[in-house]
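Before I ask anything, here is the structure I am working with.
The complex appears here without one of its protein chains, the remainder shown in place.
Now for subunit A:
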Amino acid sequence: MRHLLSTQDLGRADAVRILDTAAQMAATQSREIKKLPTLRGRTVVNLFYEDSTRTRISFETAAKRLSADVINFSAKGSSVSKGESLKDTALTLQAMGADAVVVRHQASGAPHLLAHAGWLDAAVVNAGDGMHQHPTQALLDAYTLRRHLSGTGLTAPGASGPDDAAARGAGLDGRHVAIVGDVLHSRVARSNVHLLHTLGAHVTLVAPPTLLPVGVQTWPCEVSYDLDATLAGDTANGGPDAVMMLRVQRERMSGSGAGGGAFFPNPLEYSRKYGLDARRLGLLAEHAIVMHPGPMNRGLEISAQAADSPRAVIVEQVANGVAVRMAVLYLLLAGSDETDVAPASAAQPVPAVERVPAS
């Protein structure tokens, strides 16, 4: 793996390998000293053209836990605000010897351009580009799903706890995930549909037709306009094992401006038809979990009862984000093409010396 740009680029073996590595990384995070020396001497640049405090902090934490030097580059107040092009910024980072560039950009395809334009030798990690992809979000979602849903049994949140050892090497075969809300503008949905399909899960997208992209029928998933029917299991895949609520992007919902606006009549109607509230929570199976990439609009796409219920794994998603991003950075910068670059079990230490990346 040279870059991480899209979940469509990940085969099942790659995805499982990242999740297994993340599990090992997560195990180290319960130690008194969480820091590993693995990426000592490497430089990771967080190149953020778009505000995203939680994603940036998650990547920064991941890189620092691996002992990398981290440079945070925000477009605001930087040379970018003075008109510098992406190309010139990339050439600057190249000159400064960045080993990895974590890029968040409002333009779909910007990470692809950075990875392939020849401006930069560094590994490029897509931390969210426009409406296109957010692969580490999908990976942390899959990781969270796997902890709760893989293996022989289904682990209800708050029960005996997820079993990471049982999940090792597993996918999400046969599980059913409903992704609900603004699919049209969601890089999270785009990333998740492909990754979950790769891992063997069934996906149902639930949204009003105005919030589904033209061409969605070609995606590897089902589509429903009826959230109640999906939650009640009135589909070929039965009821969902997980419900992933998407944020309604209020800035896109006005009646004018870019995007055309007016995707639904008003927030109340949206909430009634597509919001996850206590009643709908009751339709879910015992073991089913509730997810949300955050930040949440409480009272719009998700009620407080749903967000704070024992089924919700939203905070756990955030924690898992650090482990997944550690795994990605580790595999890009220190891993090799061998399958056993990471320790076989969480009880073993993660490699303590730098590794030379495969040429």
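Just so we're on the same page, a residue touches a chain if its C-beta (ideal position, glycine included) is under 8 Å from a C-beta of that chain, and two chains touch if they have at least 3 such contacts; residues count from 1.
One rule holds in what follows: contacts and distances are computed from a predicted model.
Here one chain is missing from view; checked against "NfeD family protein", "Dihydroorotase", "Alkylation response protein AidB-like acyl-CoA dehydrogenase" or "ABC transporter permease", UniProt names that protein "Dihydroorotase". Residue-wise, the contact with the chain that is not shown comes from A:86, picked out of A:15, A:63, A:86 or A:243.
Contact with the undisplayed chain is limited, among A:102, A:131 or A:149, to A:131. The omitted chain makes contact with just one of the residues A:112, A:168 or A:292: A:112.
Remark: the omitted chain is touched by one listed residue; of A:213, A:267 or A:294 this is A:213.
Subunit A residues in contact with the hidden partner, per the touch definition given at the top, are 8, 85-87, 105-110, 112-113, 116-117, 129-133, 187, 190, 213-216, 218-219, 257-260.
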